[in-house]
Each structure stands twice: as structure tokens, then as C-alpha cells.
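Yeah, one chain of the complex is gone here, protein chain that is, but the others are all in their spots.
Moving on, here comes chain A:
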Amino acid sequence: MTTPCTNNRLHLFVDGELSATEGEAFRQHLTRCAECESGLRDLLQLELLAARALGGAAPVAEPVEVAEPVSAKVVPLRARLQKVYRTAVPLALAAGLAAVGVFRFQEPPQIPDAVWLASADSRTFEARLSHPKADRFLPYSPMRGTSHASEMLPLRPLAELEERHDFRGIAAAYALRGDWQQAEAFLGREPESADKANDQAVVALSRQRYEEALGLLTSALRQNPNHAQALWNRALVLRERDLLDRAAASFDTVASLGEEGWSAEARRMAAELRTQLAEERVRWRRQVTDAWLTLTGEAPWDAKQLAQRPVVARAALYEAVRTVTSKEGVEALFPLAKELDTLGGGSVLQDYVRQVATRDFAARAPLAQGYAGLLRERETKKDATALLESLRRSGERDIYFGALVHTGSAVVDGTALSALRGFAEGTPDPWLHLLAERESIRRELAAGHTALAEKQLMDAMLTCNGLGNIVPCMELN
């Protein structure tokens, strides 16, 4: 009878010459047989000596694929990574370097750049992460969007990153693959810093949580005013909220930091936004001017038709009320006010028209004409000091309001700003409130209170958008 101890079983086992079943039986036998265990110890010492002395490769049986248990799918990251980490030590490195990384106090292993999609030739999202490896400048190519999502995240380097508590690095790896949920979870474990706040803002931005994103970026910039990624991302948030002018200003700051690639891109973005804004302003003013001329001209107009473009009609209505020189002229505007109130709810515009119709046009008419001149000669930047002074002393506060908004006087003149705000607060018209707010914010900006101003602008823009498409929110820029 063949027992495990006979027939050179021990040698066959150590030489890998037993079948899987025989090998398994022998391993079980080993634990119960002192003689075999002792023989194994001796034999292994001899074979190790042989390997060292004769320098040959030890014979190895064909590797057996061991199916990963299903439970591996739910093993916590740490345990799973540890497993992968060990088994993935590449055989090719067996000459020595392989062991590097196995031990804590050794040179930390290089994390392969593939973790952060080193081979990518374009960015799939616009925002910038703080991790240097994830913040290489590449052309932005949104249409190639999800191609990286399927790119496998190598787990071994992730384990190493986790070991180093580089949660920001892990979050960046996930973010680059579009896994924002994982990215957010890992960022939660990162200690507070400007970088962390920036990366959290990128997550918020990806989820269209713009106000939260701006708050985080403000926090990042408070810690580091020249945080390139935070400045860049702030520009994106502001742009998403249609605050193109502020977005361009933030891109300008990024451009001034002189980063390779990013600087030129930021300059290009800023220029693009300014062009877009300038074009929209020109188009907007032409539309409003055309509608205003229609309302104040001799030719008949149709209120319903004009109200089909409520934003333009509303702006033109304010200008028309401010510039007509007779009670009849004002009353003729009533149908449009009614149409627009129907769209916006309430009766603010009808009330406004009724109230102006009661004014003394002997006193109002010259001021209305002066204001009309201001509108016509907008581009000539004619000195409006005298007109503003006359308006300030007159009781025609709505015209004074219009003139202050047009000339931007409230930005530099505190008294004018008070007057502007006073008038807005005295009316229930939300658009006038927003305009007064805008002038106030411009003053903050001029004083260098950028963060506060941008927060207020975001709030104003939110309020404006909440009004429905009845007021020109773009004018908040």
C-alpha cells in the first residue's frame, strides 16, 4: 500500500510533480506527520541552497486558476485591495524591485500615471481637480465623454494611495472616470484644505449644485487666493449661472498665473465669454431700442404681439413710460402693461403706468426728454451730470432711477446708490429690486469685495431665474 510517506512523496510534492488532488492529500498529511514535516524542512533548506548555488529557476507546476469567490465582490475595499496588491506583485520584477512597495519603510512605490488616465489625449470635463496628476492640461473634448468611464481603475495603486491617506488622489482617479459618488466619498476622508474644497466643488459642479460649488470655491480661495484650479472652477460656476463678466474675470486671474497650457486656455475662455457677452448686449439693446421706438412712435402697435417677447417688451415699457411727455402718451402704454402683468402675475406695471399718468407733465416732460436723449446718445457717453442733478432734485424718481442705472453713477456715488435703493424698495416690482441690487454689487466689486459680490450676484441670478422668463436676467452681468 502506498502511504504518503513512501514512494518519495515528499520529493514529488516539493518538486510540484503531484496532481492537485495528491498535493492536497499530501498537505493534509504533512500536518500530522512529524517525519514528513522534518523531511520537508530539510529538503527546502537543501533546495534553497541549490537555487542559490546553482542559480537555476526552480521548476514550477502550471499555475492553477483559482476562481475568486463571489463574496470578493462585497469585500471592503481595503481587504480586497490587499489581496490584489499582494498577488499583483509582478513576477517580472522578481529580480529585486518587486519587493519594493511591500514594506512600509522602503521607497514608496511609484503610483502609475494610468490611475489618472495618463494616456488620455483630451479632458472629458471642464473642471480642474487639484491633484497634479489629474490636472494635466489637455484639450477639452466633451463629445468623447464617457470613453474613460470604462477604463479599469487599477486597484493596487489605489491601495497604496489609501495607505498614504491620499484620498484626494483616489477621488481624482474616480472623478476622471465619471464616478462622482466614489469621488465624493473619498474626499470626505481627506483633511480640510483648499485642495479638498476645490475638489468637492468639482463634484458639486458635476451635479449642477452651483451655489454649493461657489461656496466651496470661495472657501478654497480664502485659504489660497491664487489657487489656480479653484479660480478656474469658479469661472465655470459663474458661467453656468450666466454671470459671464465675472466668469471672464476669474479666467483672467487664472491666465495671469502663467501655467503651461492652462494660461492660454483661460485667456481664450475669457475672450470668448466677453465676446459672447458683448454680442448679447448689442443685440439686447437693439431689440429694446427698437421696441421703445415702436412704443413711443406715431405708428400703431399691438400689445399682444409685443408681449410675445416679454423680456424685451418689459424693458421697452419702462423706457417708454420714462420718456413720453404727456399723460395720454403714458395711458396709451397701459395695454402693454396689462399684457405683461398677466404674464408675470400681479399688477406692478399697470400700477406704475397709472401712477405716472397722475404726474405733472409740465415738470416731467423736460426731464423725460433729457432722459430720452441719454438713451439715444448712449454710445457717446455724454456727460449726464446736469441731467442727473435735475432729476435728483425733481420728484420724478422713476426717471432718476433709470438715469442712474444707465450711467452707472450709483457705483461711484453713495448718495445716488441710496436713492436708487430707496426707489426700488418703494415699489413692488422685483426687476427694479434686482437692478438696485446689481448696482450695489457693482459697488462691492469696485471696492474689491469679489467673493461677497459674486455670492450676491449668484443669489440675484437665482432670484431672477425664479421669476420666469419675464425680466432680462442677462442684464445682471
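Worth pointing out:
Throughout what follows, contacts are C-beta pairs under 8 Å (C-beta built on N, C-alpha and C of every residue); 3 or more make two chains touch, one makes a residue touch a chain; residues count from 1.
Following the convention adopted for this analysis, contacts and distances are computed from a predicted model.
The complex includes a chain that is not drawn, and of the options "Multiple sugar transport system permease protein", "TonB-dependent outer membrane receptor", "2Fe-2S iron-sulfur cluster binding domain-containing protein" or "RNA polymerase sigma factor" the UniProt name matching it is "RNA polymerase sigma factor". Touching the chain that is not shown, out of A:Leu43, A:Ala120, A:Ala185 or A:Ala271: A:Leu43 (per the contact rule at the top).
Residues of chain A that touch the chain left out of the display are 8, 11-12, 14-20, 23-24, 27-28, 30-31, 34, 37-38, 40-54, 56-64, 66, 86-87, 89, 94-100, 102-103, 105-107.
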